[in-house]
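Missing here is one protein chain; the remaining ones are kept as they sit in the complex.
Going in written order, the chains are labelled A and B, and every chain counts its residues from 1.
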Amino acid sequence: MVFHPRDPRFRSLSRRDFLRRSLATGVALPSAAAILAACGGDGNDNAGGSDGTGDIGFSLTPTPDDPVTYPIYDDNPMIESDLEPETNTTFTIFNWIDYLWPKKLREFGEKYGVEVEYTTFYNSETAVERIRNGELQADVYFPTYDYLPRLVAAKLMQPLNHDYIPNLANAWPSIQSPFYDQDSKYSVPYTIYTTGIEYLAPEVAKAPEEYDNPYDIFWDGANAGKVGLYDEYREVFSMTLLRNGVEDINTADEAAIEQAKKDIVDAIAATNARLTINGAYAKLPTGTFYVHQSWSGDAVAAQYYTANGYKPGDLGFWYPDSGGVIGNDMMAIPANAKNPVLAHLFINYMLEDRIGLQNFGWVGYQPPLSSIEPDTLVKDGWVPENLRSAIVTEDQFGSNELILPLEPDVDAKYLDAWEEITSGAG
Amino acid sequence: MSEQAKGVGLPGWFWQAFAAPGVIWLLLLFIVPFFAILAISMGTRDPIFLAPVPIWNPLDWNTETFTGVVREILFGGPHQVVFIRTLAYVGVASVLSLVIGYPVAYYIARHAHRTKMILLILLIAPWWISYLMRMLAWVNLLEDRGLVNSLLQKIGLIGGPINWLNGRPSTVVLGLVYGYIPFLILPLYAAIDRIDQSMMEASRDLGASPARTFVRVTLPLSRQGILAASVIILLPMFGDYYTQDLLSANPRTSMFANAISRLLFSRTGGAEGSSMVIFLSLFLVILMFYYLVSTARAAREYER
Partner (left out) sequence: MSGATVAAPIEDRAGTLAGRFRGWLANPWARPRFLVILTWAYMVWSIVPVAFAILMSFNSGRSTVAFQGFSFYWWWQDPDAAVFTNPDFVNAIVQSLKLAAGDMLIATPIGVALALGLARWRGRGRGSANFLMLFPLVTPEIVMGTALFLVFSNLYESISLGTPAQLLGHVTFSISYVVIVVRGRLFAIGREYEEAAMDLGASPFGALRRVLFPLLGPAIFASAMIVFAISIDDFVISTFLLGGQESNTVPVLIYQQARGGPRPSLNGVATLMLVGSMIAIALALIVTSRFAKRREAGRASAVEDFARFEL
């Protein structure tokens, strides 16, 4: 699907908003053919199906079992080492709205004596288009892991010169060379988040951990009228598949999808579950919902949205010990960046422990840095004790499932099933 | 008539020039956008991301998506369920609106002499109150601890609070009625008001009872008005998605327009959504044409 929660059609609530991440799996690119045509100019087939291994040299749909190492192209080299940062210039960040603390950007600008600018986009489609046609020469861009392979194939991002980013060592070792970009050639991680169950402890009949299968809380009529799910087909299906014991949330198995569809319809029938995109942080803390599917960042943010007599201490977040849903965002440098040296320095800056932590406090989604530990976060008051499970740890990155882009025909199955569910026809 | 009055002094294009800005605006921002719907619906999908890509040349149009959507609506599939549900809701809501609205319109037109002014103002008022606000008012009233539940409990009709806002078709239908009935009553009032009183007097003089007069004289004479007023609310009701969203938000009661808006803003469903819009437009075109023709006819009566 598609909708990044920052996409205005689904936004709500105040500017002090924390970013809602939608798994922007598979972003729409109107001129994808043109993009891939930009790569090398010749032999530009836009890769027949969704998997362009043939002409490109690597898979466009890497998985943890099938990781990808990007090549460095001759006509898209990395910058030289030991260059001086640019001066007398404007440094531009191109990001989702409210996904980076402006103060940190300002401080960076002051450090290097340059003007800074924070340009935003509200969906990846327009973002990439602006980069591709040269309208915008951003210095740092924030892609998603399923999009990165295509951006690299189209030579829209430049390879990173690690001499400038020693702070990459601060990140979790396992994420320094992730499956979607081994050796971090074109990207560095920015935030990490999980999808779990958020609930109002004093209101729910039973907390998730009290069920034999915690996900069953979404099927329990005891909370009828107060249940929320994400209006995002991959998230809802993933949760249901996991509940049904299907570990592969990207499965193409028709029977599993069909069963999941029936179960989702049952859940909606039993609990009158509503589909929202901001319910976890905007509506659950005010009592509109008692239980809601939630990204970890939403749960952390929820502590600031309590009302109607509820307190941050009433919030709870459940996440399985393993086999849950996890995801992450990253930073990359466009090939046409005006200030590539500054861009490298900025990435390095954001990977600094102190800066990353402060940014987390504002954005709500945590960076995968080794120094950020659950104990410190709770002790220092970033996250209340009752939401400790919303803090993501490194071992979780290896033992949980990522929502990966699907082959078009498989995707179509999920979409059709979702259509039936949302039409009340299932 | 003097030479000048005939407009001899005016160049032939004078009045056209006045109309030009409006016409050009409407062409660019009303007609062309319709063409964009066709271009997306009959367009292609980009092969990697399956996002809709418009095709502007009608000769290259690909009707696969559109025919697929129509076939599904007519012969079976989730969209058919939604379409039939929408037909049912709109049908019931329209009938209810007429049943409530006609007597009210009739009363105001025919009988409300001293109170006519006030009633008319009250009738006009909802036209200028945002639809959203009127729905918000009901959302407030229908909440668990809202006035409706507390009143019903106080009277003793129900034991505990009823959850009105969670996927009840009746709530949605009544919401539609509440929302659109003002748009029906006012034109209906206008139509009934125009009926010549002498017709009814004549009928009475000839010995018909009031009931008979009503059925045999008033009703047929107001038929045109009933049809026109019904069309005025049927068109927007078919395109309504927000009433359902506010009063229910449950897939069980989702309407055709909900499917359209969901598909339109999704990554891959743009062509499907556009096709559904085209289908809806074709379906409503009969109603639209009828309304256009009768409005044009009425407008022509003004010209002398």
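Please note the rule applied: a contact is a pair of C-beta atoms (placed from the backbone, for glycine too) under 8 Å apart; a residue touches a chain by one contact, two chains touch by 3 or more.
The shown structure was predicted, so the numbers you read here are calculated from the model rather than taken from an experiment.
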Given B:Val70, B:Leu96 or B:Leu141, the one touching the chain that is not displayed: B:Leu141
Hidden partner chain, touching residue among B:Leu74, B:Leu132 or B:Met199: B:Leu132
Subunit A residues touching the omitted chain (full complex): 8-9, 11-15, 17, 30, 97, 120, 122, 274, 282-283, 286-288, 307-308
Contacts of subunit B with the absent chain, listed as residue ranges: 1-2, 4-5, 7, 9-10, 12, 14-23, 25-27, 29-34, 36-37, 39-40, 54, 100, 103-104, 106-108, 111-113, 116-117, 119-126, 128-141, 143, 145-147, 150, 165, 178, 181-182, 186, 189-190, 193-194, 201, 204, 209-210, 213, 235-236, 238-242, 245-246, 249, 257, 260-261, 264, 270, 273-274, 277, 280-281, 284, 288, 291-292, 295-296, 299, 302-304
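Here is the rule we go by: only the chains that are shown with their structure count from here on.
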Between subunit A and subunit B, centroid-to-centroid distance (C-alpha), Å: 41
In the complex with subunit B, residue positions of subunit A that touch it: 1-3, 7, 9, 26-33, 36, 46-50, 52, 60, 125, 150, 224-225, 268-269, 272, 274-275, 408, 411, 415, 419-426
Interfacial residue positions of subunit B with respect to subunit A in the complex: 46-51, 53, 77-79, 81-82, 85, 144, 163, 166-167, 249-254, 258-259, 262-263, 265-269
